[in-house]
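All protein chains of the complex are present and in place, except for one that has been dropped.
After this line comes chain A, so read on.
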Amino acid sequence: MTTGLWELVLRGVWTTVQLLVLSALLGAVVAFVAGVARTHRRWPVRFLAGFYTEVFRGTSALVMIFWVFFVLPPAFGWQLVPLWAGTLALGLTYGAYGAEIVRGALLAVDPAQNEGGIALGFTPGQRTRKILLPQAVPEMIPPFSNLLVELLKGTALVSVMGMGDLAFSGNLVRLALQESAEIYTYVLLIYFVMAFALTRLMRGLEGRLKAGVR
């Protein structure tokens, strides 16, 4: 492989990293909002959050990407830059999976903690923010770590829309070289290293958060 082709691959890595970071941020926000909303005391809030998670967990990420790229523009009259369209589709889809993690962790906190908050006169919002979430967040880290690897794998889907991520540059190199074993092996290895780095990062985060709780 020539240096020019490696440059292409590196540009793909950069796009993948950008997409990963942006959609992870959007996904985290969505996951916490929807996850907390699913434990809300008013049923319309619970219902709306539940509806969102069911719909977005029910469809395929790739179908969602197609939808954001092809249906949103004519429906609303504006078109997103590919990077943002990819972020939107991936963030909303994986955020829905994250919402289930947040909800599960919130429900797993000992009910006595919440009752203690009621006895001390905390408002529902204060209880969630100051009592439930600080105890639930460290428990969310291992499942979030798995989800982050799933999201990394999901970013490859945008290559179908012609966005120049790592998988897409792999395809370009294949076309240039007329040979596929080498480049796809490299691409898979790069994804694997990224996934490995992510799990390590999350494990470190988990250690620090748990040290803070106990």
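Please note the rule applied: a residue touches a chain if its C-beta (ideal position, glycine included) is under 8 Å from a C-beta of that chain, and two chains touch if they have at least 3 such contacts; residues count from 1.
The working rule: contacts and distances are computed from a predicted model.
The listed options are "Tat pathway signal sequence domain protein", "Sulfurtransferase TusC", "Cell shape-determining protein MreC" or "Ectoine/hydroxyectoine ABC transporter permease subunit EhuD", and the UniProt record of the chain not shown names that protein "Ectoine/hydroxyectoine ABC transporter permease subunit EhuD". Looking at A:T2, A:Q79, A:T123 or A:S180, the residue that reaches the missing chain in the full complex is A:S180.
Of the candidate positions A:Q18, A:T39, A:Q113 or A:N171, contact with the hidden chain is made by A:N171. Touching residues on chain A toward the chain that is not drawn are 54-55, 57-64, 66-67, 70-71, 74-76, 149, 152-157, 159-160, 167, 170-171, 174, 179-181, 184-185, 187-188, 191-192, 195-196.
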